[in-house]
Structure formats: structure tokens, C-alpha cells
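Quick one: structure below, then a few questions.
Heads up, one of the protein chains got dropped from this complex, but the rest are sitting where they should.
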Amino acid sequence: VAAAYHALAARAARMSRTNLITLLTDFGLQDPYVGVMKAVLLRHCPSARIVDLSHAVPPYDTCAAAFWIERVFGWFPEETVHIVVVDPGVGSPRMSIAIRAHGQYFVGPDNGVLSGVFACDAAAEARRIEPNALGLPPPSRTFHGRDAFAPIGAQLAAGSLPFESVGAIVPSLSGPVLPVAVESASGVIGQVVTVDRFGNAITNLELPSAGGRYEVRVLGRSLRIVETYADVAVGEACALLGAFGTLELAVREGYAATAIGVVPGTPVELRGMA
Amino acid sequence: VAAAYHALAARAARMSRTNLITLLTDFGLQDPYVGVMKAVLLRHCPSARIVDLSHAVPPYDTCAAAFWIERVFGWFPEETVHIVVVDPGVGSPRMSIAIRAHGQYFVGPDNGVLSGVFACDAAAEARRIEPNALGLPPPSRTFHGRDAFAPIGAQLAAGSLPFESVGAIVPSLSGPVLPVAVESASGVIGQVVTVDRFGNAITNLELPSAGGRYEVRVLGRSLRIVETYADVAVGEACALLGAFGTLELAVREGYAATAIGVVPGTPVELRGMA
Partner (left out) sequence: VAAAYHALAARAARMSRTNLITLLTDFGLQDPYVGVMKAVLLRHCPSARIVDLSHAVPPYDTCAAAFWIERVFGWFPEETVHIVVVDPGVGSPRMSIAIRAHGQYFVGPDNGVLSGVFACDAAAEARRIEPNALGLPPPSRTFHGRDAFAPIGAQLAAGSLPFESVGAIVPSLSGPVLPVAVESASGVIGQVVTVDRFGNAITNLELPSAGGRYEVRVLGRSLRIVETYADVAVGEACALLGAFGTLELAVREGYAATAIGVVPGTPVELRGMA
């Protein structure tokens, strides 16, 4: 009984790992690509708990994916494995990488989508994924999500592959794809990064922690910064601090991106007021 | 060994709770809003099993959300926690509430979306959610799903927060948002509540349990009531009792809402036939 008990306890201990894996892709939910990735994840980590962050990143939009993973990972517990697959260069010689940063893991292509997560942790470490060296079959040329990122991510989540064994250390990554807001003569100029389901235009502009009064300038018009949608009339445009820490352009109960006329990339300026 | 065994048994007992949490929102699946809610759910209830009812409620359509939660909760086991977030007034002073009714829990804004569920159980009890009083950080002004409903719902599912401790009892809720069918001179007048993925126009009309022959009148035309799609020709319009107990307007292998010309709110009459 004791041996059986210990086996059972070991099993319980393994199950008490977080085993949390998130997926952020541009695969859509129309085809079974994501479902097949989950088959692979569950094969390599049967106790995985899988959270879909989004599969509706606009096709090939590495910038939106970079924004979301940077803004979202902090909500997950230590040891969570984030698999990010927005990968216009699949099949080209770009590297596949795994990163340990912020106490979590990030797996995806080295095309800039994970470079921001890497850059903002001085202790971050990146390693090159080489599927053959890890005993995996050669990946298909078009679906590294299934053939490289899923098995490695799942083994990291299961604890069956130590991070140190993933592959050689990569000292520096591709340049980041997410633009950074820059200071201007009159304030800070950023841009619309993505438009959400409600039509809110989410920017890369943060509010200075020092406080002070500000306005937002976009396409020649001025928007006041409010605390919540309910502070403006139905249909009125405004800017407000979104739930992930950056300014959003919004229209109460309306679709702001169309109403204001912005798309990803449209410049937005934050200006101090007298 | 005995102490370790008892710890293991206690763990197994905790895991045998239902821990079932459903989500019904208008957040869409485009952005990672739902994924972040799940991060919070799993942090407060690591063994949660999460079922997505829908995240594609039309933006701000509290009526469709009220219809679905009322029609769907009965399929779930006791102690299931349903989190419903269709919340045009987020950030306004509307209350956040948790309801115990029908042996299950319901968490969301007090904007009418949960009032029907509350009203149809005489023993139902509603309590006001006050995040600060429960030790949560102050919620953001735009994302109560993540900052208030998810942590409270998860703690109810985990059993770590007794319902009695959620907050003060709320004796009455906002008026329900789902219209009720009313008797007319010639029958019962209801309306289209929502249009499903197949184009079926789902109404709030039930068939009298007494039996009898009926027809449906809509936009000046008469539709016969059949038992199943296969009872009419391909492309023919009809009405039939849907899988959730109300009449639906359907076109066999067609998109009925467009073919018949109805939208949510269009009046539909159920008439007895001689």
C-alpha cells in the first residue's frame, strides 16, 4: 500500500502544477487548426488546462499579437506557458524560440512578436527550439504551431522538458514589432494598435503617473479624457484609460473606430492642458 | 501516512465539487477579454471547469442575454455558477449582484439581465457585490467582468466564499429586460427575441400545454406549425417548437430571418385555429 500511496501522491503532486497553457494565434476558429494543437498539447501534457486568449488576431498582424501578450501575461500565475503563433514567415528560416521571463514561459516564432516580453525583463532568457534535437518528428512546412510550438510548450508546462534543455541560448531576438510612443514638442505621439470587438480603438499611449490634465488629439480633433463610458452621452466620442493600462478612443454604446475614422496605425497624440 | 492520506482525501473531496462556471457575455472572441477573465477564474478556483455559453451576444443586447440564461441554466447541475456580462452601464452606479436561485448561482450587473432568473424562484436571494469589502482591489472602470464578477463567481464555485458573505441582501432588482408575451383578442402576441446562427428567428411564445391547433402570424402572413424541419420542403417557411421550449420561425435549409423579414422585436402572434 505504501508504494501505491506514494505513486498516488506523486501523481497528485504532478497534478498540482499549474499546467496552464494559453494560446494566442491568428488561426481563427473556422478550421480545426486550434483543435489539433490542443490534441498535441494534451498528448504531451494530459493535465493541461488550456486558455484561449484569442485566435482572431488579424491574419499576420504581429503587432496586435505583441500588444496583447505584453498586456495580458501578468494576469496569469507563475509557470504559465504562453504559445503565440502569428507567423507570416512559417517555413522560412526564422528561428523558433522559447523564452523564460517574468516567471513564465513564452513560445513562438522569432519574428518580433515576443521581443517586447523579452526586452522588459533583464533576467529573461531565450532558447532556440530545434524539434529534431528534442526527438520530435520533422515539422511540416506550414504548421509549426502543431509540430513545434505545441509539443515544446506542453512539455514545459508538464515539467517533462526543463527549460535549459530546449536548445542553445539565443542572445538577442528580432526587433520588436510593436511601436513605442515617442515624445513630441507638444506631448507624446503614439498610435492606434488594434480595434476591439466594441469598436474601441486601443492605443499604445499610457497616462503619465505624475497626474495633470491631458487631452487626446486625433485626426485634427480633440477628445476629452474621461473615467468611464458613463461619463459621456450615448454616441459621444471620448478617450479613457482601458482595462489594460493604455488609452482607448471610445464612443458610448457606439463603434468608435468607424465613428472617429481611425485604423491600426493612425497617430494619436496625448497633450498636456494648461 | 495517515495524515498525508487525509490531506489527499480532502483534496479529492474538494475536487469532487462541481466547480462548474459558465460565461455568457457580449465580449466577442476577437480580443483576449474572455481569456483574461479565465485567468482570474483559475486563480481563484484552480479546479474550475469553464463552459462558454456564448460571447457573441450582440453588443449591449441585454434582452438576448436574459432569454438565453433563462432558457439554458436548467441544463446545468446544482451549484453551477453563471457569470453574465452584458453591461452597457459599466462604470455607472448600477449595482453588481450575485443571486442564489434554482440551486445555482448567477453573477452579473443589476441591469435587468438576471431579473427573470430571480423572479421565477420564490426562494431566490440576491446580494450586492462590493469588491472592496471582499478584499479585492478596486475594479477598473471598464472591465467589471474581470475585476468583480470573475473573482466573486470563482470563489462561489470554489466554496471559498459563502454566498451569505457576498454582501448585503438586495430586496428587489431592476425590472426585467426580456418582454413577456401578452394575450390579444385573437391569441397571444410575443416577439422575435433573437436570430440564431442558422437564421432561425427565436420568439418568446410558448405553445399552450392544453394542446389544440394553432398558426403563427407574422408581418401579415400565416405560418403553419410543424414538428420538425423535415416536415416542410427545402426553402419553405414554417414555425416549430425550438429546443429551448419557444416557437421559432424557420426555413428548411434556409436563413429564415432574412427570408421572412424579421428582426429582434418584430411582433409575432400565436392564434388558435377553428
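Side notes on the structure shown:
In order of appearance the chains are A and B, and numbering begins at 1 in each one.
One rule holds for everything that comes next: a contact is a pair of C-beta atoms (placed from the backbone, for glycine too) under 8 Å apart; a residue touches a chain by one contact, two chains touch by 3 or more.
Values in this document were obtained by computation on a predicted structure and should not be read as measured data.
One of A:G74, A:G91 or A:G159 touches the chain omitted from the figure, and that residue is A:G91. Contacts to the hidden chain, counted on chain A, fall at residues 1, 4-5, 8, 11, 27-36, 38-40, 42-43, 59-60, 88-92, 140-143, 146-147. Counting over the whole complex, chain B has residues 2, 5, 8-9, 12, 20, 22, 24, 29, 49, 51-56, 68, 72, 75-77, 194, 196-198, 227-231, 240-243, 253 touching the chain that is not drawn.
Everything below uses one rule, namely that only the chains that are shown with their structure count from here on.
Inter-chain centre distance (chain A to chain B, centres taken as mean C-alpha positions): 30 Å.
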